[in-house]
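Complex shown without one protein chain; remaining protein chains in place.
Moving on to chain A:
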Amino acid sequence: MAKTLEKVDVVTVGVGWTGGIIAAECAKAGLKVVGIERGRERGTADYQRVHDEYRYAVRYELMQDLSKETVTFRNKRDQQALPMRTMGSFLLGEGLGGSGTHWNGHTWRFLPYDFEIKSMTDKKYGKDKLGPEYLLRDWGVTYDELEPYYDKLEYLMGISGDGKNPFQGKRSREYPTGPMKKTPILERYEKATKDLGYNPFMMPSANLSEAYTNPDGKTINACQYCGFCERFGCEYGAKTSPEITVIPTAKETGNYDIKFHSNVVEVLHEGGKATGVRYINWLSGEEYIQPAEVVVLTSYVMNNAKLLMVSGIGEMYDPDTGKGTLGKNYCYQILPGATGFFDEQFNTFMGAGSLGMTIDDFNGDNFDHSDLDFIHGGSLSITQTGSRPIETNPVPPDTPAWGAEFKKASIENYTRSLSIGAQGSSMPHRDNYLTLDKKYKDAYGVPLLQLTYNFTDQDRAMHKYITERAVEIMDKMGAKQTVGRNPLTDYDIVPYQTTHNTGGTILGTDPSDSVVNKWHQHWDAENLFVVGAGNFSHNGGYNPTGTVGAFAYRCAEGIIKYSKEGGSLV
């Protein structure tokens, strides 16, 4: 028998960036908040032995324990979906801070175009630019509406940037801290892109150029460019993470409590309202019910969708009829790019998660698509994140994968090769979606989430075009040999690509084609909020967390308003 706990004002499922931001804002507003996190407590003091590539980057020390839960995957609907048994294509977070502990920290605002992509595309290129199988839509919220929340997030995080992107949306303030150091690698990219007539600028970074104290009084230290950043926690407290910002902020109010090792298995609801959540503490094996006035799903794209599905809230998307909203518009990220091989050596092993330089000349609709068979594009960057030796073995094509020749070439090129790459946008397609698996279950007996996903013609065309641009830039940078990324074939869940999954619980203005309204309030349950990259209608040409964080601030505002007034916020 599940034990029922005392009712609270707000319960969040998961404590990463979204759970942390909601907790800080609601607790500051006087609401009693409980966060339920399946992973363990952790913080800067736990990252003192972190310069260990094998443990953290290869064996995924800080990430999800797949023995308890994973997803199933297939490329097409006529295939048998099978479990993702080992981590690969994306690395799911677990534990205090979620993926915010081990992210890189590239912190972007999406382009104004992203939010109104459908109407802008139709207007400029006609209604048939993409076929009807692409579920392109306006998001239901505009850049101008989101701007104050982007601003708030950047000042929470202390983002370091130079603000020199000519294509960015209007900003109410400059970045709170100046840009990261410009290294010779970045300078080379800057010069080459300028020579080609493009507009390079420093990547907005959550590894900070200088120590910064945010409006909540939380200090983030100056980055040491240690080269163990993405996939690692920061031992200096220099990478903005939930554990060093929003979580202590929430705790200091006295209104916040976190239950660890606690896996939520169901959202309880009755008469069109959520009543709380049911969870299992996997240390004790005991089952609990946490009643709450407001339930917030902050458990990342995958479990936000899964928990709604297993709890029977909302209508599941059916790719045959196009009906239903839950699970549709799943998108990913397309990664065109090029690697160059040089004679000279670079300090590739030094760096920081978001030390980089970017051009936006091939992102969004910043270039004309009239004669192109795709829309959108991606931000194209060089990054110097710190190459580590197990996972960095660059070799020119036709080098064998092992043996004497491989050894020589991989050692030679470890410090003599540079890569540039785009965070390519990803457009929604009728056949790419999330649903529940019928065969496989998690450790608690709950069905796994099932992912059906493949790259599309739009993806392939965009990938090809931007790869060609990347090759030109790399040639201009003086590489003696440049190799563009191979053309896209089928999506493969094995090699790491990116943890930028989006969609499944999209936001909108109409319950017939979205899961939540513009305050992230569920259309079918007014005290249930769902927030994360799952709310994106498509994935933009950047990393998602800037927009995810802005959404979380907006959602928190909605929750606070709802707690006072009740009812639908739209």
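Quick note on the criterion: a contact is a pair of C-beta atoms (placed from the backbone, for glycine too) under 8 Å apart; a residue touches a chain by one contact, two chains touch by 3 or more; residues count from 1.
Basically, contacts and distances are computed from a predicted model.
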Omitted chain (choose from "Quinol oxidase subunit 1", "Glycine betaine/proline transport system ATP-binding protein", "Sugar ABC transporter permease" or "Gluconate 2-dehydrogenase gamma chain") - UniProt protein name: "Gluconate 2-dehydrogenase gamma chain"
Sole contact to the chain not displayed, among A:Y414, A:Y433 or A:W523: A:Y414
Options A:G39, A:P83 or A:P242, residue touching the unrepresented chain: A:P83
Residue in contact with the excluded chain [from A:S119, A:Q345 or A:S512]: A:Q345
Touch residues of chain A, complete complex, unshown partner: 49, 51-54, 58-60, 65-67, 69-70, 73-75, 79-80, 82-86, 88, 181-184, 222-227, 344-347, 349-351, 355, 384, 388-390, 393, 401-404, 407-408, 411, 414-415, 439-441, 490-494
